[in-house]
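Working notes for the structure below.
Left out: one protein chain. Kept in place: all the others.
Right after this comes subunit A.
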Amino acid sequence: MSPNWVKFLGNTPLSNAKNRMTARAAREIVPGMVVNLGIGLPTKVVDHLPSDFPVCLHTENGLTGIGPTLPPDQANRNLIDAGGAYVSTVPGSAFFDSATSFAMVRSGRLDLTMLGAFEVSSQGDLANWKIPGKFSPGVGGGIELAQRARRVVILTTHTDRAGNPKLKDECTLPLTARGCVSRIFTEMAVIDVTPKGFALAEIAEGVSLAEVREATGASLIVPDSTLPVF
């Protein structure tokens, strides 16, 4: 992601639709979890949790127990998250080196990670690190998070900027990991990855089923019962 994009997310209030989506995604976090939130939209999820919510946030550059983001005049020059934001600690925080940080990830100590996506396939394959010829900043810790967190959920716009579906039968971009995604949150819907493909779980207020189908590049299993609205 470009620095401009990071700036944009840092300084701009989210639209109502994105705000609803991050608020809904926050309900995915269960008390007691260890959670890693990817750069961008996922970091906004924490804004919807009460300050006394019992959760341990992990960041790849060596901190468990992330506290609130700080403005530059209050920041500690040695205390950032993996996206470069100046963060703080909470009572009980711990620092460690990069090998220890990824030992936590690979050994299954992360209950949940929330990541962004360029494409997700109906088998749960994820592509989120490279667009050949356009965007190739490197994978960072993305593969290990996607492959080894106990639960991987995606926060993404339903379509790309040109309006093309990001949810597809097959990913066409270089993969981050196969079969890793459990659930997808978009501004239009909550969609689960099941052995039979994408299944619509919830729908955003004011969005029709036809609109979700139109914006999704794969078939969608829709329950017979009334869909919950978020």
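Everything that follows uses one rule, which is that a contact is a pair of C-beta atoms (placed from the backbone, for glycine too) under 8 Å apart; a residue touches a chain by one contact, two chains touch by 3 or more; residues count from 1.
Convention: contacts and distances are computed from a predicted model.
S.K.: Name the absent chain as its UniProt record does, using one of the following: "FAD-dependent pyridine nucleotide-disulfideoxidoreductase", "Phosphate transport system permease protein PstA", "Acetate CoA-transferase subunit alpha" or "ABC transporter ATP-binding protein".
M.R.: According to UniProt, the chain not displayed is called "Acetate CoA-transferase subunit alpha".
S.K.: If the hidden chain were put back, which of A:25, A:57, A:112 or A:175 would touch it?
M.R.: Touches the omitted chain: A:175.
S.K.: Among A:21, A:34, A:57 or A:105, which one is in touch with the chain left out?
M.R.: Candidates A:21, A:34, A:57 or A:105; residue touching the omitted chain: A:105.
S.K.: For the chain left out of this view, which of A:50, A:137, A:163 or A:195 touches it?
M.R.: Spelled out, the listed residue whose C-beta touches the missing chain is A:137.
S.K.: Tell me which stretches of subunit A touch the chain missing from the display.
M.R.: That gives, for subunit A, the contact residues 1-3, 6-7, 10, 59-63, 72, 75-82, 84, 86, 95-99, 101-103, 105-106, 130, 136-144, 147-148, 174-178.
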